[in-house]
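Data first, discussion second: the structure below is written as structure tokens.
With one protein chain withheld, the remaining protein chains of the complex are depicted in position.
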Amino acid sequence: MKDELKIRVVKGPDGVEFEVEPLKDYYCEAAPTVMPAAYIKIVEDLFNWARSESIWILGFGTGCGAIEMRPLMTPRFDAYRFGVQWRPTPRQANLFVISGYLSTKTLKRAIRSYEQMQNPKYVIGLGSCTINGGMYWDSYNTIKRLDDYLPVDLYIAGCMPRPEALLAGFQDMKKLIRAGKAEGANLYAENFEWYKANQKRVIHDWDMPDYNW
Amino acid sequence: MRELHTKLISLFPIGELTEQRPNLAFVTVPQEHLRSVLLHLRDCEGFTHLILLTAVDWLEEGQFQLTYLLSNRTAGRDIGLRVMLARDGATMQSIHDVWPTAATYQRELREMFGIDFPGSPRLHEEFILEGWNDIPPYRRDFDTLKYAEENYSQRPGRETRDPAAHMKQQLT
Partner (left out) sequence: MTQNAPFFTPDRSQYPSKKADGTLDIDLASGKYLKLWQGPNHPGITGNMSVELTVCGDEVVEGKTHVGYLHRGFEKLMERRTFIQCFPIVCRICVPEPDFNEYCYAAAVEELAGIQSPERADWIRALILEMGRINSYLMYLGGQSGALGLGVIGQWTTYARDLMLDRFEELTGARIYHMFIMPGGVRDGLPEGFDKRMEETLREIESTMKDVYEVMFCNAVFKKRTVGVGYIDPALVDSYGITGPNARAAGVAKDVRKDQPYLIYSQLDFEPVVGHDSDIYTRADVRRRDVLVSVDLVRQMLAKMPRTGALMATVPNVLHWKIPRGETYIRGECSRGEYGYYLVTDGSGYPRRVNVRGPSYTHAMTLLERMIVNINIADVASLMVSLHTYPPEIER
């Protein structure tokens, strides 16, 4: 365990000493809950319409796919015209694009980033390597199936997918959201134990709380 | 490169010169003389740039080969120094005080090959891997496919052929 995660005694500015246990004190350890639909269908439809028109992507380039994000942000492909934009922090984002292979070291950060995102939230797996390992099917350091560890709503195949493929993927994502079929976050909450068991099987030094938001 | 080799061989007990290109040659150096050869090349012969430091695992011969590649920019030539180490309990003296960048290479070699460099800074911190619980992965006896199959679930339906077996089938 890293030094900064160990229990330590801290002296405050007023001279009072108190004990800090980073893993307990810095995070709220409460399991995620299923978010129910609105009480009436037309309200839920309105919500879904609004959600589908404001897809905010977490700007976390986890793999090579991040290189096609920059052309998407610029006038040539201009994803902004579809209401898609990139946000720097997980708190402001609702779509996590896993851009390519995830090494186990990044998987740990990806899980934390995903759990810090607010509901409703969606995940897109980008590239063949998120689907079945792709080029790295025999690598000792990359995961082979993303949906074992995070609830994936949509996959975009290719190595690497062109910006047009991403735009088409965003359009499909919108359709899924509008139809109320993008239920990844609820799936994660329902099968929380299963996902956690899978995650802990590949991340050997688990030094974070089970759920942190 | 020949005249450099004759100069070196009069000073140190080094091996034969393998000339790969007119401006690139490899030479085997005994482990205990490596540091003095490096310092001589750096200070007297103008090989001031350490290009890379890496290891090759000769599993069948029970040896690690460490390669120190040096470059002399003004003369436009490179020399590679090979050091053979016994594979079990491989230990080598650190050269981080000669080239500060060597510390990073040595960290990688310790993690990926399990070669120890006593005294090198931050040697035992994790560099690339995190929570690794197997033998160092760049060793030849580490089977990456087996590890991947044991640890990560594959999606059913994918046809993957082992390149080695497939090639054997093709070659017969």
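In order of appearance the chains are A and B, and numbering begins at 1 in each one.
By our rule, contacts are C-beta pairs under 8 Å (C-beta built on N, C-alpha and C of every residue); 3 or more make two chains touch, one makes a residue touch a chain.
Here the structure is a predicted model, which is why all the values come from computation and not from measurement.
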| item | value |
| --- | --- |
| Residue in contact with the excluded chain [from A:135, A:168 or A:197] | A:135 |
| Sole residue of B:5, B:35 or B:49 that reaches the chain not shown, by the stated touch rule | B:49 |
| Residues of subunit B (touch criterion as defined above) contacting the omitted chain | 20-21, 23-24, 26, 48-52, 54, 56-57, 67, 69, 73, 76, 78, 80, 99-101, 103-104, 126-130, 137-138, 140, 142, 144-145, 163-164, 167, 170-171 |
| Residue numbers in subunit A that touch the chain omitted from display | 3-4, 8-13, 58-64, 66-68, 70-71, 73-76, 88, 90, 101, 103, 105-106, 109, 113, 135-136, 138-142, 159-160, 162 |
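By our rule, only the chains that are shown with their structure count from here on.
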| item | value |
| --- | --- |
| Whole-Å gap separating subunit A and subunit B, where each centre is the average of the chain's CA atoms | 38 |
| Contact footprint of subunit A on subunit B as seen in their complex | 129-134, 137, 142, 144-145, 147-148, 151-155, 158, 160 |
| Residue ranges of subunit A in contact with subunit B within the complex | 104-105, 108, 131-133, 137-145, 148, 201-205 |
